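Dropping the structure in here first, questions after.
The complex appears here without one of its protein chains, the remainder shown in place.
Coming up: chain A.
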């Protein structure tokens, strides 16, 4: 598209983009600012200039150990992602490369489970977890997160695999590649970018998942989402501490997202833009 864009228009567009970006980012920014205030400052009202005290961070770390929920978050998000890939790669594979008449229906059915409100199944799942002893265990929560995100993982991988032209696989077969050779030399190198961005997205989704992680844990398996929530009760709201806890909780995933943004954008728009 060769279109002359004047410098002025360019400047206006750039400023507009920055404003939109700032509006979107503002809640996170304000959380960080608030975390750097003292507790009295924080309840005083809207104020963009903190006193840059780290007392909230110190209190958060001494009151409750940050490391334990952090490790839980890592184990749950990475664990559930690996587990989901283990199931989803073969599933998406067979649906992309040897579809049947029912493949579309199965894909739609899987997606439809994401449309159901989670609260609707809270009681039965809670009871199952209680009776099987999975409540407040890393294993239980990993399984839960795997199942929640599985439809999205299958869908993403499916759209990726669909992009791999069948003729290339046939060419490999003609060239004498065994099934194993086909997978190792041709399919895997072509599928790895797709699997990688699916993995990244799923780790983020699992990291941020709050509904089930808060409800199915108390202390042992509680990840960072539950860690944040624990600061809102029962002693009342402590804005600065809550903000400090939130900042600590989102920092790892923000950093990871920053470094992998190129992969992520590519992953999410893959197939849509050619």
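General observations
Methods note: a contact is a pair of C-beta atoms (placed from the backbone, for glycine too) under 8 Å apart; a residue touches a chain by one contact, two chains touch by 3 or more; residues count from 1.
We adopt the following convention: contacts and distances are computed from a predicted model.
For the chain that does not appear here, its UniProt entry gives the protein name "ABC transporter ATP-binding protein", which is one of "Lipoprotein", "ABC transporter ATP-binding protein", "Sulfurtransferase complex subunit TusD" or "Methylenetetrahydrofolate reductase". Among the residues A:122, A:177, A:196 or A:229, only A:177 touches the chain that is left out of the figure.
The residue from A:28, A:168 or A:255 that touches the chain not shown here is A:168. Contact between chain A and the absent chain runs through residues 165, 167-168, 170-178, 181, 185-186, 189-190.
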